[in-house]
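For reference, the structure I am asking about is given below.
Only a single protein chain was left out; the remaining protein chains are all shown in position.
Chains here go by letter, A, B and C, matching the order in which they are written, and residues are numbered from 1 within each.
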């Protein structure tokens, strides 16, 4: 009998989800004659028995469409709201059996892939994960789909700021996404030619930042562009956070605004701020993400056929492969000091806030 | 003898300045054999005798370039910093005579066109103005160059937010430029399909806004998009401002954040915010602005030839013409209730905050 | 009783059709409580009784979508294929009555608006037209929706060619749409800074073109960009066409390739060609077209309410109004010599092929 598998998208959305769904469903159908069941709104769709059959026809034309045709949610699987007495994992097992699924395919970030792993461990589901996040912070893969599109959008915004900055004499601050890891700020910062890049992995010293900016002013440069990840912290803020004190947030919950005030104070120069927000998650996936999504989705179908369960599709040494979900679950991939793009950023003179 | 004129760009920069400079200089040179002198950094360049001859060659290739090759400043002409004892208007008259200029061409917003008018009245310069501003709020012209590009950029941002909003259940707020007039928020809001558009001309009642959002939620719509001009005020804030009390700014100087809090409080829904900032001023002018700039710049050269001084180039009844600078100076063009795009916004069901 | 109207899109598609449908349906419904019936595939949908009710919900989310949700066709209304004995106009009248329509709203180009007018004259339908075409060649309106988007796309292509042209020493030729009128070539040519613009209205003399190109080479310019409308003809070709001889097409049916060979022969320089094709019709409408579509669609609903039939929505003196369909039908709007953008093109030194 032909295989049948479930598929869901969970967590925050990002470009490339639909492109990936399409590649999985088309390959599974055309190459292996498998059947796909799409759950609506992530894990919630299993609990609510909210699903539909996905055919090549039903995924036709979605390659270029942002968001996800399946919807997402941040439904908890191992924890209930007060007053909710359902045994959620039991229901999931039940629905999985009812629908006679051979595997559950989960497109998600850190949290969703962790849940997939736990469902395998707790109730014995076969699972396959796929790494989606604009934050690019999933362990085990060199790249997640969605990231390239977000970098492209953020870079375009920095490009625009560049033009207008030329005609004035200001510090232009742009806050990008990235609570835990600085991938997006680092890549967009380098691609956009940012003068200062501040990210969670490297708590910054405002004196170093001010020195870099003043040096540019002395060289007659008319402006400086400061790219800030939303999780960036000064050394003082990082210390407070470590000791679980959140006073620094009282000043402003936005890292961009906190940096703006600190720089204005330290340099006496005027600053202007952009908070890019959800613009970074939206729109059609760029060509690169569509290609990565198509490769990863098609590979996931191969894994389904080969019953290569318990693993997440990953980019390893520049090639699509897979990694054990146990390695992935519950970890965050940070930018390391020997990362080539970080090294390149330093070597062309970018200030990372620590020197 | 052939005419010679000065040219400068003043105030905040915007896309289309270079395209306009190019059209003026090329037409003046090719068609009328006039000579152009470009002052650097706006009126400051006259005071500092910082200028250069502009030829067709020196403006070649700048059509697509954002910002301004001449630089800008917000130099005051009729007022001195403490300790500065220069008679600025006298210096301007002096430089104008030294260089044997027939006219001074000013590319600027409300303030700069006003200064041009005052220089004509006070020291007898011949002047011609051109209307540049992304705010589109100059009296006497239906459109300013820079505006179309800013609308395009802001619309693209709203488009991206649309995609991601579909997959969640949130209120997405985007703050756009526009301190005094709501043109940009209105146009981008309509072009981007915003559900609520808040602008300075129409103080909003948060209850109306909340009702519009709740109605959408009841209809099963997953999200609402709220477009906010940076000068938008609630009825209460507008009253405070009128009586010169600025307490409302203490809450947050950003209209987007103030609206976000008010909506969250009134609806209980979560919101996400984008502050687009200087991204709106940057990048290459779009095709429409390049065409408007080329038409207006070429027309300004015709005016120079015809000695049609004391006027600003303007779009009137859809055609390029000119208007007396006396009409322009020191006024702001607001969105009126009978504006066709405002009427269209209302008639397709957009909430403007007042009903 | 509330009014009910039919709506269809006919002819080649273009950006802005959906935005216009949306504005008509939403305004008709929200403001006037009218009912809209959408016919599929243009006039064919009436003949086939292929239609559906359009509600604000069914047009939600289509603002940004290219193409048309109703489909189009080039169905003839007053002429039958061999073997087809239907009395088409009688069927149209029949369906119109069956559905109890008060008016038929037609979104189309020259041909479709003509058919609308003829249906009014021949079988007494109430009709309202809206001007859609990327060619911008409909009489009675200063602009058609779809045009601005096509100009933007073509300009972006010219921009890209500019960059690469800088590094070589070549003639870069780009063929744009425009069989009868040169609006698109003219606007994109000016916006993109084309050195030569060839269009149907101005048969070109290859010697003038070669002279312009050689002059640039002498000035040390590394390249020349030649923008060619697909309907552009040399003086010789124009003469042949006038005497109904089409030999010139044997050489190549593409104006771009014909121009390329002629220029290579006349200058000895190498050329490279781009034929932009249907790329010009595609993608999301730009902000300007969405605004024009929204204004025109909303205005059409006002006309429905006012029973202002027999007219086409139009942009007149920069404002949305309407024009008698009798004026529109069966004519083409050409670029005239006193067109301001044509004059501006000449005055900045662009070669139009005639001098």
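Here, a contact is a pair of C-beta atoms (placed from the backbone, for glycine too) under 8 Å apart; a residue touches a chain by one contact, two chains touch by 3 or more.
Bear in mind that the values here come from a model prediction, so they are computed numbers and not experimental data.
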One chain isn't displayed here. Which of the visible ones does it touch?
A, C
Using the definition of touch stated at the top, determine which of C:68, C:126, C:148 or C:322 touches the missing chain.
C:68
Which of A:267, A:298 or A:322 touches the chain that is not shown?
A:298
Touching the hidden chain, out of C:33, C:49 or C:160, is C:160
Where the complex has a chain not shown, which of A:7, A:152 or A:228 is the residue touching it?
A:152
Contact footprint on subunit A, counting only the chain that is left out
22-23, 26-27, 30-31, 56-57, 60, 63-64, 142, 148, 151-152, 155-156, 159, 162, 187-188, 190-193, 219, 221, 284, 286-288, 290-291, 294-295, 297-299, 301-302, 315-320, 340-341, 343-345, 347-349
Logged for subunit C, residues touching the omitted partner chain are 12-13, 65-68, 71-72, 153, 157, 159-168, 172, 174, 272-284
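Following the convention adopted for this analysis, only the chains that are shown with their structure count from here on.
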Could you tell me which shape the graph of touching chains takes: line, ring, star, complete or other?
line
Would you mind working out whether subunit B and subunit C touch using mostly the same residue numbers, over half shared, or mostly different ones?
same
Ranking chain pairs by how many C-beta pairs touch, which one is first?
B-C
Work out per-chain C-alpha centres and flag the one nearest the whole-protein C-alpha centre.
B
Can you report the angle of the rotation that maps subunit A onto subunit C, using C-alpha atoms only, to the nearest 5 degrees?
180
Per the C-alpha centroid definition, the whole-Å distance linking subunit A and subunit B comes out as 36
Inter-chain centre distance, subunit A versus subunit C - centres from mean C-alpha coordinates, in Å:
42
I'd like the Å distance between the centres of subunit B and subunit C, where a centre is the mean of that chain's Cα atoms.
31
In subunit C, the residues touching two or more other chains are none
